[in-house]
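Of the protein chains in this complex, all but one are displayed in their positions.
Here the chain labels run A, B and C in written order, and each chain numbers its own residues starting at 1.
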Amino acid sequence: MNRYERAALAAVGLMLVAAAAIFLYAPTDALQGPVQRIFYLHVSSAIAAYGCFAVVLVGGVIYLFNGSIAADRFARAGAVVGVVFTTVTLVMGMLWAKPIWNTFWTWDARLTSTLVLWIIYAGYLLVRRMAEPGRQAARFAAVVGIFGFIDVPVVHFSVTWWRTQHPGPIVVNDALPAEMLATFLFTLACTLALATVFIAIRYRIETLIDQKVNAVEPAEVIAAPQPEAAP
Amino acid sequence: MSVIVADGLTHHFGTEPALEGVDLVLDSAEHMAVLGDNGAGKTTLLRILATALHPTAGRLQIAGLDAFREKRRLRHYLGYVAHAPGLYPALTAAENLEFFCDLQDVSRSRVAEALDAVGLTRFAHRRADQLSRGMQQRLAIARAILHEPRLLILDEPDASLGPDAADLLARVMNDRAVVLATHDQALANRLCPRTLVLRHGRSHGTATRLRVVQ
Amino acid sequence: MIYLVIAYAFAVALLGGFLVWSLRTIRELERIQ
Partner (left out) sequence: MNPLRVAMAVARKDLRSEWRTRELVPALAQFIVLALLIGNFGFQIDSRNAATIAPGILWLALVFAGLVAFGRTFAAEREQASLEAMLMTPASPVAIFAGKALAAAALLVLCEAVMLPALSLFFGTPFSGDVVAAVLLATVGMAALGCLFAAIVARVRARELLLPLLTLPLWIPFIIAGGLAVQSAMGLPGSYQQAIGLLIDFDILFVVLTSLAARFVLDE
């Protein structure tokens, strides 16, 4: 039972408590009925996904500037975990949309930008797999990660702005009653904890792969004496 | 002052070790041949020396500068002829060189001189894809000397140069430090007083032999 | 109601499966010397 398994167990425990809160403590929504309970994990995993992609962004930027392999490993870990959470968000979103809007998909700003998020980071993982392992893969993936992270708010803004150009139904904004808000915040905290454990686990895997499979030693800073001799 | 000081140059492609701990010192205007059969790591070593490839480990100093941090400044200093000529097929020989003059920030008068140095003056206006393999190789060499580099890295330039290869290379290598990778032992003996033998990515000593005058 | 069940079942399956698979990968990689 290594420390990653212990951490995983703790995170799962937390999620079970969150599940209890979602299904037992939170009141049923008057308007939408029980299906509204999808909201808690759907939105939490969206935020967790975005947090993971922030890790990818920071890891990528740090890697580009000082080549630290650890930053690159965090970026790799963040991307995989982020895509998993985005998948959860998308599927739950569609399953929630069906009973309310009678369609699995509407091109509203949130769903569209989540889909774009998923496509970009699927592209990120593919670039990392397809490029030459090592420096090239890390550098190209970092650039994709940075552009991906910036693109999502831009897409979200564009779709919302596009919506205002076409007179359409205004999506009702959901002010939450107290118990629901409490349940949501608790679920969010648990989901973020789970995401952190996931990233730690994936980071460990990337480290092991580097050491055992790619035999890549952490790049010691190649410092050469600098006598002042211009060519 | 040494032109190249390299120690412990190591490179892995994934888990494939291509180069293991190669050391190398080259002084100005000194010619060194790199010998070894295919897969011995010649191209990897030359790409690292030409700052075209970042090694997994090791230190490299060219003209007293750290070769990885000062890549851009070193591009004035070195010329590199790789395996593939890297020319623009639809452009003529002269146009190819003019383009690289602009990138090298060198006056276009160098084009005629370089073409003459490699014996391509008569083909100046022929498209690169209409030149024979040997002529393309000469054009690639002409491009590498456009900016009068102090250091030349040549990766098997003799591959399709034909009979006058040795004379042409001697002319081009004159008064420059050169690292020349080749299979042709005789050419290496004739042009380079020093040779470095690579086997499976490891260097087996730097032999210094008196030039054998044919 | 069914959508609620499917949604959470999917979430548990994906997150749970990913967690178990990752933990197993750690164990396998640590065994290789």
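We adopt the following convention: a contact is a pair of C-beta atoms (placed from the backbone, for glycine too) under 8 Å apart; a residue touches a chain by one contact, two chains touch by 3 or more.
Please read all numbers here as calculations on a predicted model, not as lab measurements.
Looking at the complete complex, one finds that the omitted chain is in touch with A, B. Across the entire complex, the residue among A:Ile47, A:Ile69, A:Ile100 or A:Ala122 in touch with the chain not shown is A:Ala122. Contact with the chain that does not appear here is found for just one residue of B:Asp7, B:Glu30, B:Asp66 or B:Glu95, B:Glu95. Between the chain not shown and the residues A:Leu9, A:Ile47 or A:Ala131, the one that touches is A:Ala131.
Considering the complete assembly, chain B touches the hidden chain via residues 50-54, 71-73, 75-76, 80, 82-91, 95, 99-100, 102-105, 127, 143. Residues touching the missing chain, restricted to chain A, are 64, 116, 119-120, 122-123, 126-127, 130-132, 135-136, 139-140, 142-144, 146-148, 150-151, 154-155, 157-159, 161-162, 165-166 (touch as defined at the top).
The working rule: only the chains that are shown with their structure count from here on.
Taking the mean of the C-alpha atoms as each chain's centre, chain A and chain C sit 16 Å apart. The centroid of the Cα atoms in chain A and the matching centroid in chain B are 47 Å apart. Counting partners per residue, chain B has no residue that reaches two or more other chains. Multi-chain contact residues of chain A, defined as those touching 2 or more other chains: none present. Residues 1, 12-15, 54, 56-68, 73-74, 76-77, 150 of chain B are the ones touching chain A in the complex.
In the complex of the two chains, the chain A residues touching chain B come out as 132-135, 213-217, 219-220, 222-231. Put simply, chain C touches chain A in their complex at residues 1, 3-4, 6-8, 10-11, 14-16, 18-19, 22-23, 25-27, 29-30, 32.
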